[in-house]
Structure formats: structure tokens, C-alpha cells
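For this view, one protein chain was removed and the others were kept in their places.
Chain IDs A and B follow the sequence of writing; residue 1 opens each chain.
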Amino acid sequence: MSDAREPVTGIEAPVYLQYQFTAGRAPSRFLSALKQGRLTGQRCPGCSQVYIPPRGACPACGIATEEEVTLSNKATVQSFTIVYIPIPGNPIKPPYIVANLVPDGANISFIHLLSECVNEEVHIGQRVEAVWKPEAEWDYKMDNILYYKPLEEPDVPVEMIGKLGVDGLEGKQS
Amino acid sequence: MSPTEVLSEAFELGFTYTRSTGPVVGRFLTGLRDRRIEGVRASDGRVMVPPMEYDPDTAAALDDFVEVGQQGEIVSWCWVSEPRKAHPLQQPFAWAMIRLDGADVPMIHCVSAASEDQLATGARVQVRWAEETRGHIADIACFELAEVAQ
Partner (left out) sequence: MSVQARDIAIVAFHQSDCQASAGATNEVELIMPEIRAVMDQVGLRNAQDVDFVCSGSCDYLQGAAFAFVAGVDALGAVPPIRESHVEMDAAWALYESVLKIRMGHADSALIYGFAKSSPGELPIVLSQQLDPYYLAPLWVDTVSLAALQARLMLDAGKITEADMAAVVSRSRHNAMNNPHAQLAGEVSVESLLAQQHFVSPLRRHDCCPVSDGASAMIIATVEQAKAWGKPYAILRGIDHRIESHNLCTRDLTESPSTRRAAEAAGVADGAVDVAELYAPFSHQEIILSRALGLGEGTSVNPSGGVLAGNLMMASGLSRVGEVFQRIVSGEARRGVAHATSGPCLQHNLVAVVEAA
């Protein structure tokens, strides 16, 4: 790697390893539902919290989760950031918004993109809705949902974020 | 609960590392680039090839380099009848511990041979250099039996 007259000071040591990744029971069911156009979570039998994406466990209680819950396409912005720098390998052109979103019916947020919005007007508590790809393109993939876009709905008070039922503010959990 | 579909997908994990060699490993690899093999003398007088940076007994830094031969004898070996994709040789071959002439501590490398029958503990082997050397352990393409070498 260096000039023949110069002593060797380094080597290239690439390591490539091949794997067959399996998604796990809970993530497999989550991805299968996504392929059918449904966003799902799992409810903890102990504390009733609904997790997305489900991993088969309630991390708070340390017990297995099995009950599946179909979540709403509507969600609330819990937090967000505006990305101004290009990320290697990411086809999306900056600036764009990455947000923590809590779908109605779930108790924790997951991360997805916000688009069709004025970046400077995005705010915590804002109501948004999933924009799905055409059904023919649905696969076992999170990007079946292209992005979320703003909804003309009243904001959710900060203390209520993560506490809405699947029917939104109207169907809020006690 | 719906029965689980097993979702799985092949993927490759890559680490594109470069490594600094330091003075001892660097000198050894520089030697390989020039088609020479250098070991280092440990505190007990043993010559170790490839050289270690520190003495295995006293932990002292080592710098007493000794050029060793390009032939040696097999101390132990195993026959790989089904080479793995990552292996340096894709025909059946042997891994061996080889004590080079002038060295005391063997080194591990591969030995190319037509069949398992040709190999034995104590057999003489010699280096086959890669067509292009670049300062890497694979500059030694493999060892081959000294008798069948040209």
C-alpha cells in the first residue's frame, strides 16, 4: 500500500461477514401487518402500555407481550429535528424532518419522516397522518409508509402525548 | 396470536478498517514486501516468526531482528477437505504450524498440496510468494512441499 522504498506503516484489514438475519417473532408479525397496510403494536399484559415497534417484551415490566393492537394512521409529534446535512447513503435531500411520532393507540414514539409541511412550522403536539405507498408496492418494510404529513386537527397537549387511544383525543384513555 | 411467518434476509456486515502496524509488525511486513522473512529474538533466545512486539515472558519491548529461512518443517497440520469461502485457498489444503529454518517458534499459515497423503508432521515446506507483494501476511501466498517445489 505504500511506496516500495518506504517502510510499511499500515495495512488494509477489511472484514466482511455474511449473515442470514431473522426478524424475531414479534417484529415478524409487525412487518407482516405492515405488508397488509396496518401499523401494529403489542400491549403489555402487566402495565397495558402499547409498544411500537413491538419486540416481544415490555421493557418496563420485563414480561413477554403477545396481544397485538392495530394502531391508527394518525399520530402526534413528540419531538423532531430538522436535518440540514446529507447522510451518506440516504437518498433524501436535506433539509428534511425526522420526528418521534406516537401513533394513536400506542404509548411510545417511533421514528419516521415528516413531509408535505413547512419545516419551520412543525411543532411538538402537532397532529400528523401516515402517507402510504400504493398498495401494490407494500412489502415487509417500514417504508411502506413514505412519510407523515400534517393534519388539520387541534394540537395534543404535551401532557397527553403518548396517552391517546386508537380513536385519538376523542377516544383518549383515562 | 397469529402464527409467525419466519422473515429472514441475507446481509453482509462490513468493517473497512485500516490498521497501523507499529515498528515491529511494520518491519516484518516490509520484509515480506521485499520477499524476506524476519523474526525477532525473545529474552530466552528463542526466535519468533512472525515477530511479537513484546516478550511473552518479560513483557520487554523486542527489537533484535533475525532473518530466517524461507523453508521450514511442519510442526502440526490439519487437512481442510472443504475450504470455506473466506479461506485463502479454494482447493482442499492444509493449515499448518511451520517452524522456519532459523526460527524456534512456529508460525501458522496455509500449505498447498495435491492431497492429504502428501503431508506429514516433519515434512519440509517452502514459501510460495504472491505474484505481487504489498506488505501483508498474504504476501506469503501459501507454503508448498519443498520436494515438489521448483
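Here are some notes:
Note that a residue touches a chain if its C-beta (ideal position, glycine included) is under 8 Å from a C-beta of that chain, and two chains touch if they have at least 3 such contacts.
Nothing here was measured: the structure is a model prediction, and the numbers come from that model.
Only one of A:13, A:111 or A:158 touches the absent chain when the whole complex is considered: A:13. Contact between chain B and the unshown chain involves residues 4-8, 11, 13, 19, 21, 25, 29, 48, 50, 52, 56, 75-81, 84, 86-88, 95-97, 105-110, 116, 121, 136-138. Across the interface with the omitted chain, chain A contributes residues 11, 13, 15, 17-28, 55-64.
As a convention for this text, only the chains that are shown with their structure count from here on.
Taking each chain's centre as the mean of its C-alpha atoms, chain A lies 47 Å from chain B. On the side of chain B, the complex with chain A involves touching residues 1-2, 4-21, 26-27, 29-30, 33, 134-136. Chain contact summary for the complex, chain A toward chain B: residues 1-2, 4, 7-23, 25, 27-29, 31-32, 66-68, 140.
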